[in-house]
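The complex appears here without one of its protein chains, the remainder shown in place.
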Amino acid sequence: MKKITYSLNYRKPKNQYSDHDELVVCLRYYHSIGNGKYKVTKKSTGIKCKLEDWDTDWHKSNNRHPIKSSDPNYLEKNTLLKNLSVELHSHAKNIKVSNGVLNSKIPEGSLDMKWTNHKNKVRLVSPANKRNIDIIVVGTGLAGGSASATLAEQGYNVKAFCFQDSSRRAHSIAAQGGINAAKNYQGDGDSVHRLFYDTIKGGDYRSREANVYRLAEVSTSIIDQCVAQGVPFAREYGGLLDNRSFGGVLVSRTFYAKGQTGQQLLLGAYSAMNRQIARGKIKMYSRHEMMDIVIIDGKAKGIITRNLVTGEIESHSAHAVVLASGGYGNLFYLSTNAMGSNVSASWKVHKKGAFFANPSFTQIHPTCIPVSGDYQSKLTLMSESLRNDGRIWVPKKLEDAKKIRNNILKPTEIPEDDRDYYLERRYPAFGNLVPRDVASRAAKERCDSGYGVNKTGEAVFLDFSSSIIRYGKEKALVKGLDMNDINLIKSLGEDVIKAKYGNLFQMYEKIVDQDPYKTPMMIYPAVHYTMGGLWVDYNLMTTIPGCYAIGEANFSDHGANRLGASALMQGLADGYFVLPNTINDFLADDIKTGPINNELPEFIQAKKSVEDSIEKLMNINGSKTVDYFHKKLGKIIWNNCGMSRNSVDLKSAIKEIQKLKKQFYSDLLIPGDQFSFNEPLAKALRVADFIELGELFALDALKRNESCGGHFREEYQTKEGEAMRNDKEFTFVSAWEYDKIIENSILHKEKLLFNNVELKNRSYK
Amino acid sequence: MKIWRQKNSKEKGKIVNYEIDEISEDMSFLEMMDVLNEKIVLDGGDPVAFDHDCREGICGSCSMFINGEPHGPDRGVTTCQLHMRKFKDGDTIYIEPFRSRAFPIIKDLVVDRTAFDRIQQAGGYISINTSGNTLDANTIPVEKENADKAFDAATCIGCGACVATCKNSSAMLFVSAKVSQFALLPQGKVEATDRVLNMVKQMDLEGFGNCTNTGACHVECPKGISLDYIAKLNTEYAKASLKK
Partner (left out) sequence: MLKKLFNSSIGRKIAMALSGIFLIVFLTQHFLINITSVFSDSLFNWLSHFMGTNPLVQFVLQPILIAGVLFHFVMGFVLDYQNRKARPVSYAVFSGSKNSLMVSRYMILSGAVILSFLGLHFYDFWIPEMEYKYIEFKPDDPNRYHHELVEKFQDPTKVVFYCISFVFLALHLVHGLASSTQSLGTSNRYSSLIKKISYSFGIFIPLGFCFIAIYHFLSH
């Protein structure tokens, strides 16, 4: 039975209000979850009402005194309810019955046997039947490329989509550092369990044990697979694979290909795809952007796309839809993501019923090249590996910082005693190699206090001079050269640094026009990766049956902070090894379905609504370009929901984004027409989704009243300014259900259970 | 600035003049294009279409022919890494699309480089299925020198600068990089014969020109891929044709 109550949304004790005060009318919807228990969903109607109009006797009792729909005369209780009954009713009707508790479908058994058992139990599809089943994969990065290739190898007909001109250009290509795998080739005590533990701990205990363990388990197969494909990993002189160490762990388990690991892995997946394209098992649609998902009888059955060259809106049908569309760091406008990276595919699916998990969990990478001006379109990452040899500092004295900003003083002129190596000072144990979230916050703290060192005041130094001297002396000793010749020592040291980081130093010099061998680099944190994403169960399926999310697009493995070199691992694990196993289980029901007609009414309707929304944007004819809105959105998010957050800023961000959304739909200017190559239109469609996501992002950050990983709430910190987790109340995944009014999105909590690790405080002191 | 404007693949294009000022020398070339486009849109015009994505020199999307050279006057960079400090106030900058019969123009400076994808599909892979049961990665040692050479070849970003700058529009450097990468690794040797024959056949079908060893491709390649790989391609091809 439907049970709804209407009440005013009191924000403070009743006796502090007067008759003329206006309050928002609020609905509470009670739905039964069995055993006589109810789940309450609260919704604001946005309609304001004066206290005296609501109920003349409002001040007589101290409780909310709600009007219940079970009361037969409830419409007569006050004038507003009577007049607005239709509108309020529609609100009540719009409240969706949520499917109660999220089912993560984690298999039974001990942690190390879960995946094996699950693989043994899932249903299979025979090769003959696979030929009759189509799968759509959106995105061709590491996750999408590897999934497309593997599914096609198995015999499915794959339709792969990417918005770039070739699948090889997906942004996985830009990953620099490496990929983790628990191979223990170095014999330094690494194991699947250690990789699992490091990842859980690095994620600040906000990820699923079972998923992370599986990730660690399949990590070794990834390296085997990639080597077999001809990925040229770095090797030692003996011809075997080389490893290096990465942030926050005590073993060397990172495989790499110079500073281009992502590129080499992606080209591996791309070549595997090419083989299947040649066999006709993959049909590749490049320069196509997904505009919507089509759901028939509750299951994902296809997508609507826009051809970015001709502007044509097309329908594509399949028996399952896999999203591998990456992260949404571009919400911040400036990030290390590619210009085209966007949330639209995920967001469209979210709007059709898939839950969005932990949207506010964002990784801000500490070492990026700082912003140089308003025109800036993109930030460039400098690999984490630089922190092995670079020391981070700012001047100790405020006046020195000011002089540096005004170009009166050079950084090399500041004596050693006047430098503040703040990471070494605050975290003596880990020093410059603290995890990304900690390093980023520390840099922000120094710059906010006025010690920033570039003209915008938002940069710190990353200094290699002491490493150059150290390496130089080592080299001179080995070669038996003069240890007192400082120029010789320097040039020997520079050679060592060049061999290690040459390409990064060159990149820095091209962008900043300063020689980082002679003067310290300037760096500042920038948005890099989003841990949040579509909620998926153990099978990587979203809450829409038949719709899967893999790679950065899902939320599953990194909790509140991702460790370095783990993104590549997750993308390939999902694509090569996890999804191709779990998707069979779902498709086993579809062996008799036959081809799906893409002219069914659901497709036609979805196509029509996409066309309408494009028409709507084209017809605004305002005065501001898309970039204007994107920049503005980025500023709001960066300033209020960036490296540190507080409830006041987050609330104001929500309001500002709502305002921006209104302005967007009334003042946007898109040149040209929708039936041709039109980049501003493609961008506008993406930004429209970013704006909506932005609101949910702030809402999620607001509701998580704790600090964990990349999510730092100023209200929840220790006296020394360190993050304070609240395991008692917040050991859960926030999975958001869409609502037209984003503020009313419904929060579902997936409780995280830790049976194999103990929740500890992360300390790097 | 003198920029090539062409509405779509069917219509004829022409060079159109634009003037732009207040450009900071710290801007990247594409940021300058952003500023220009913002201006064009606000004036009611159609912005200049160009390909770009990662803006850090690795995805290979950006593809402009600036003052007679692909990716502009700087060396070892893509257009997105080119900065305005390489130009002087008052300079005239010519911007054209990459031109080749095999790269038809889509709009303005955007060209269709799927010919490269088709060459790769013809054989740019090692036929291996994903199983999780392949050989352990350390089973086959690879001589470090070969591993490094294979890596250097594999750094190709598929941008097409080699084709654009070659006076013959030859794609030899691109093809040679992929062929060499696999030919240098033991995993790739098994299929080496068919691979090189098929990839070269596809390259010829796409309508690229012939190689006359001018070496321009190597100089303009943002990743500095060596001409030695073309030599390697030639021997691989000769060996393969004698075999089959």
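Just so it is clear, A and B label the chains in written order, and each chain counts residues from 1 on its own.
In the analysis below, a residue touches a chain if its C-beta (ideal position, glycine included) is under 8 Å from a C-beta of that chain, and two chains touch if they have at least 3 such contacts.
Computed from a predicted model, the values in this text were never measured in an experiment.
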{"item": "Neighbouring shown chains of the undisplayed chain, as defined at the top", "value": "B"}
{"item": "Chain B residues touching the omitted chain (full complex)", "value": "2, 4, 15, 65, 67-69, 73, 94, 96, 99-102, 165, 167-170, 172, 200-201, 203-204, 207-216, 219-220, 227-228, 230-235, 237-238, 241-242, 244"}
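Note that only the chains that are shown with their structure count from here on.
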{"item": "Distance from the mean Cα position of chain B to that of chain A, given in whole angstrom", "value": "30"}
{"item": "Residue ranges of chain A touching chain B (in the complex, touch as defined)", "value": "146, 149-150, 153, 164-171, 173-174, 183, 185, 218, 221, 223-230, 232-241, 257-258, 260, 263-264, 267, 270-272, 274-275, 277-278, 284, 286, 309, 336, 338-340, 372-373, 375-378, 380-381, 506-507, 510-511, 513, 576-577, 580, 623, 625, 627, 669, 671-672, 676-677, 679-680"}
{"item": "In the complex, chain B residues that touch chain A", "value": "7-8, 24, 26-28, 30-31, 34-35, 38, 40-42, 44-47, 49, 51-61, 74, 76-77, 81, 83, 85, 106-107, 110, 112-114, 116-117, 120-122, 124-130, 132, 134-138, 140-144, 147-148, 150-151, 154-155, 157-158, 181-182, 185, 187-188"}
